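Missing here: one protein chain of the complex. Every other protein chain is in place.
So, subunit A:
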Amino acid sequence: MFGMFSSGSGWKFSSLGVLGWDSMSMSLIFLVFWISGMMMMASYSLESKGSSYMFYSLVYLLTVILFLCFSIMNMFYFYLVFEASLIPTLMLILGWGYQPERLQAGSYMLMYTVSASLPLLMGVLCVYSLFGGINFFSVVYVDSLMTEGIYMSVFMLSLMLAFLVKLPMYFTHLWLPKAHVEAPVAGSMVLAGVLLKLGGYGLMRMMSFFWGGFHTVYSVVGILSLWGAMITSLICLRQSDVKSLIAYSSVAHMGLLIGGLMSGVYWGWEGSLIIMLAHGVCSSGLFALAGLSYDILSSRSVVVNKGMLVLLPSLTFWWFLLSVCNLAGPPSLNLVGELFLISSILSYSDYLCFVIGVLSLFAAGYSLYLYVSTQHGKVSLYMNSTVINLSGRVNSMFFFHWVPLNLIIFKVDL
């Protein structure tokens, strides 16, 4: 399906006035529609609670906004819909979240992303007045001499900051675990699956617009986020909240992505796109699993979520498959992406092999920790230990999460 639009090795591009698509935006648009369908399947329990009408309208609205976001070529309109995607997400968290802390989480998310994206607005307006054009597909060849100097660095950084917060990079990630913990299942799925990728997409577009222009900022951002990713993977190991663990794991993966992207070579670029797709589907599936466990056990703590192999043997199967994908186990798209990224980072500097080694090791570590601590062990005394069968709807949802991860590997020239 993805291959259809990228047959051959060409960089196909089709345009329709304001909207335009190349193979990068097309594959991300497929991701949007895929995840939206999964969101609806995962939130089936809302049907019985009677608030499903507004929920579905919000999901539709978000899907349309994200579709526009990935297909708009004009930088200013992109900023507009980029910010517009925040409102339905906020409504999802505020309206269907579980605890009162969701208010704090929502305002964290709003303040972090908006305060980082106002520099982007200034930057886009500056680009317009400096270069006279704000079309993504027109490339400005920036002389590397031009990017010396503190003002130019600040200008470049202001263009990237919004996306670095959205991704999120290590130092600006604090809103993400909060938002994930408080969001409903569908909210976390779209947040991890698509909204983070919006940041990666914007970063890649900005970098291709200023081809060769970011070198002063590249190194700082790339290395900071790689070290941040290493620290985050250590943080993951001491999380007791399943959703928070998955959220931190996505911070770690995105740190690797930024590192690869900032190495400035084509492999890093390709690897970023692949890992965006892979991580989008994979983390969305993990959040769906966590949400389902929460529906059954009413807890997200790893202390209570124990011995689910006894309670839900068929769910364990999906936990296993998706954890393996999360740690970049062999037949998965994540593996391809990480290999691309790691080789591009090593081409940038050999000294980073230590950081990458620790990062990959602990990525495997926390994925195993997530799997083992929830599936094995003794069932909590407070639980009825009767085997629960999963419905066909749930099984097919996880099947559709897992299939693209292990089939697209046959056609990775996206």
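As a convention for this text, contacts are C-beta pairs under 8 Å (C-beta built on N, C-alpha and C of every residue); 3 or more make two chains touch, one makes a residue touch a chain; residues count from 1.
What we mean here is this: contacts and distances are computed from a predicted model.
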Chain left out of the displayed complex - its UniProt protein name, from "NADH-ubiquinone oxidoreductase chain 2", "Vacuolar protein-sorting-associated protein 25", "Mob1/phocein" or "Exosome complex component MTR3": "NADH-ubiquinone oxidoreductase chain 2"
Per the touch definition above, residue among A:18, A:122, A:353 or A:372 touching the missing chain: A:122
Chain not shown: contacting residue from A:18, A:54 or A:388: A:54
Touching the absent chain when the full complex is considered, from A:95, A:307, A:329 or A:377: A:95
Of A:18, A:103 or A:353, the one touching the omitted chain in the full complex: A:103
Subunit A, residues in touch with the chain not shown (by the definition above): 51, 54, 79-84, 86-87, 91, 94-95, 100, 103-104, 106-107, 110-111, 114-115, 118, 121-122, 125-126, 128-129
